[in-house]
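The next block holds one structure in the form of structure tokens; read it before the comments.
Note that one protein chain of the assembly has been removed; the remaining protein chains are unaltered in position.
Chain lettering (A, B and C) follows the sequence in which the chains are written, and residue indices restart at 1 in each chain.
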């Protein structure tokens, strides 16, 4: 392969909302300052290597549909390196400084673990070189779900040998993430869950998972890796029930096993809705538990029950996502990883660019709308006023935990029927929509 | 009102599986011993006063359909007392020793809190007398969701006055539960949740909820109430999102706010499925978190998205529920409360009996099937064998938290590709079904 | 009651997108011409009497929360008339020319059917007078679901007496709709469905429903009522399964029973999503079956499984709705009926206005965006091009039904592997979003 991977596609530029150019940003202007911070520093966009460069378009009912010109049909180390060059050309053209990967996406699995590690080292060395001084991994992770050995899970497999194999893979993936300057390391519990409780010892599996995480924390400290460890909640798929169901479930796990403080959460919008929550709910739950670490920027289909991993193009949802990020004071050292894939039927090379552009523009538009809401202030004020009775002395007593039931009963008897004002939901929705 | 409330309906007896008598038990034989314990001690059935005596058949699209002969159309104290007599006749005829109530179900709300408390005392005095030595509350609770003052929640209301009013109501409800010899006290967060995050300060509301629970714990200790405090998870309805979404969410809340050890969970099957879990999953999650306290015995409709509170009649689900109870060593001091209502269209007095009989029989049949599974042992053995690689020395090292990533990597390199046996799901399903 | 019902609230005016006035339109400008038609003629907005004037805020877990100042707590004819005056003041102030009603919303039920009819006549006479020359019903209907006699359905009740009663009610409701100049008449199958198939003869019930509709068609013709008859699909609630599940199910029913041509459909967005379809899908299904008659303008909550009947505030969904309406050449003689209710917690009189304003503005904004899409043309062109191979001679042969399998096989063998271009979904989403 010689020359460009994406010939004819220029570096993508900001042209403003009136541009008709499909290959230009209409809303994302990297250097523009919003609420005191550059857009690129709010967003910290990252390209997901697996979807963008390993996605084949296959689904449970059909085979691959993507036959990118640079692919030679092999899973060789040479092909892995060529693909890595395509990745960096793409990052440079789209103007994104972070990328995310699984170990097995970027390099082939060998006949033995040792061989796999060697292949990985070889490709990682190239990636290090191509990164230069500007680009680095938002995070790395180990792929513990494709290979049949992981069919019962990795850290929660019923087989000890699989647990050990997974541990070895995580060790290596953490090493290379550290070597590449990755800012986080993610645990996505690919098959950590169950298909039926009838054949599962859930308690024992969860205990194993906790041991696994404790070992990972110890190793992180030992090698001096400073990145944040992240758990990515998902309710189901591929298993009937994944252990990291949602943000609250993951938080309960971390608290139960003494892992709080060592992990944050990587919230994915599509996983949020599959678990019965809005994306905004999951972000806020993570945030108020002090666990908002990263966002997998995608969306699902409201009518389907599986993980569609679509590029987010809904501006309302994007605005709510950005409201959480603003309240969180930003998302660094996390960012927005495009854990999103082209639709199976999108088969032009330019579709890769179009999808990322509309995804970036949507979140940028969300940031602009959220900032408008914050600056305009009416919605914030509506919420503040709803709770102002608690800003009183007795309110403070309650919030300090000093109001016992007898005291409160005395007040209730004294005060008579309490006033209960309107919640003004439709007004709140009006104010929200006005900012879009 | 004179004489019997349920004339012509005899005390319900056990007649065995071949009986065609609608007013007899076919599977529930109270004194029969199963796995070393009498059926009645495994089940600890309880009648829910609100559904059975205050259910009107109304729904969002229509008014009441039940016009029981003993009702006079008023909400007076006299009517409340008459209804209480009907309750005890029913308990005696159906052969159930426990009942559950909300404060406002059993006595009318007065013009003031003081008056409400007086009405409650009057009805509770009668209930105490009617209980005799054999019957008592499985649990009591305060109804904090019907009255419009609670439209924004009770402990999570945006209004301080409502918080205080709710506290006063809980204090009184706990007093009367204690007085009646109740074995537990339940918090069902009727409207603790939100309709939209746009107008909600979720973090502040959750902090208030925690303060509220801490005050309740302090009061319980002060008055020497020995019952268990229970939280009842529910994902949604009436609000879009209830704070006690599921067992894991409630556990996270208890851990975060230092309330673990003071509360257990009351798991309801219909709430489980609304949150995207099987009932069995929620029971097991509660159990392995040490939080399985009580079961609200009902079921939902797998195709509808709201709380139907049907009597459980599915023997597979009942068997799975009883498997969890057996693993838990029983459910005492909790029990099975029939938080289930007659269908709107079931309007005969005998339907009240038929519904409870089939509900009790179903769980009793579930106990028999679960006991058969446990005694036969094949399914237990299948599960044990799946994990036996962890019974080794290295398995013990992992489970003790002593296996670091380097050690595990060394083993993985040494062992080569791990063996991964079949999970035998279809065999597990065959064994399960054979016990039904 | 004297003077205004909504004192202090002026006639709502269009002030444009930059207005901060909650009581002004930002997007709906009634007289403005869009794609050759006035906005008011595209929209044909209607106020739903039941939600706006009879909604109490009650839900399955709680009682009324709305205590409008003009309500006196009775269900008298006098109160009905006062309420009707409030309705017309509201219509005038909000600037809407249509209203919709059920018989029993606008007048109380009497002790007998005869009495009910007399009450209805009395209130309808007043409504006629208040309508003046400008206002009329978009549609009327009979309420056949609240009263307990309808608990098993109306036309599908298992009781013949109920079927007859429902027929009498429909006859009268059609009479008064005709008298008031209503442009349509709706059948919403309130409880036409089942709770369980175990006790239901579905085939017989559907046959009864068809007989009922045939009688209604005959009566319509007999009295010379020129309005369109509409069926409103809904998948479930209050029953487990409603017979008019979705647009395709209703169309199948109409075809099977020879009723096609006599009915159109009233599509409700919230019902669409409860049936597993997008609102856009249901509108398009109705449209291409020649059945798009009216739109119930509301929305549901994507995470909840019951009918929330919220005011639509999402601009993407509104744009898709309006795309269907534009393709349909408008919606007359139907319109957009706000089958939407204030949230239970919205209790200020002004909330009634705010909710309708944001609902009207959202659809108006949707119209503007849809018109922009249509005028700009790129999305239309993308779709046209996808199918252009069928514009060929052989394509025409296929579409005419003249291409047999042998001919097609011959071509397939001759042509070899067909080309399959990208579906450009992300580009379509980019173009769509650009219009918002």
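Going forward, contacts are C-beta pairs under 8 Å (C-beta built on N, C-alpha and C of every residue); 3 or more make two chains touch, one makes a residue touch a chain.
Computed from a predicted structure; not experimentally measured.
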Given that one chain is not shown, which residue among C:21, C:207 or C:226 touches it?
C:207
Out of C:136, C:277 or C:356, the sole contact with the unshown chain comes from C:277
By the document's definition of touch, the residue of B:355, B:370 or B:403 touching the omitted chain is B:355
Could you tell which one of C:59, C:105, C:183 or C:429 touches the chain left off the display?
C:429
If you put the missing chain back, which residues of subunit C would it touch?
112-114, 148-149, 151-152, 157-165, 167-168, 170-172, 195-204, 206-208, 211, 214-216, 218-219, 235-236, 241, 245-246, 248-249, 251-253, 255-256, 275-278, 280-281, 284-285, 288-289, 320, 379, 382-383, 386-387, 389-390, 392, 394-395, 398-399, 401, 403-406, 408-409, 411-413, 415-421, 423-425, 428-429, 432
Provide the residue numbers of subunit A that touch the chain removed from this figure.
57-65, 145-148, 150-152, 190-191, 195, 236-238, 240-241, 274, 301, 303-308, 343-345, 347
Even though one chain is not shown, subunit B touches it at residues 17, 20, 22, 26, 273, 276-278, 302-303, 311, 313-316, 342-343, 345-348, 351, 354-355, 357-358, 361-362, 378, 420-427, 429-430, 432-434, 436
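As a convention for this text, only the chains that are shown with their structure count from here on.
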Name the graph shape formed by the protein chains and their touching pairs; answer line, ring, star, complete or other.
complete
Which two chains are joined by the greatest number of C-beta pairs in contact?
A-B
What whole-Å value do you get for the distance between subunit A and subunit B if each is reduced to the mean of its CA atoms?
36
If a residue has to touch 2 or more other chains to count, which residues of subunit A qualify?
276-278, 420-421, 423-425, 429, 432
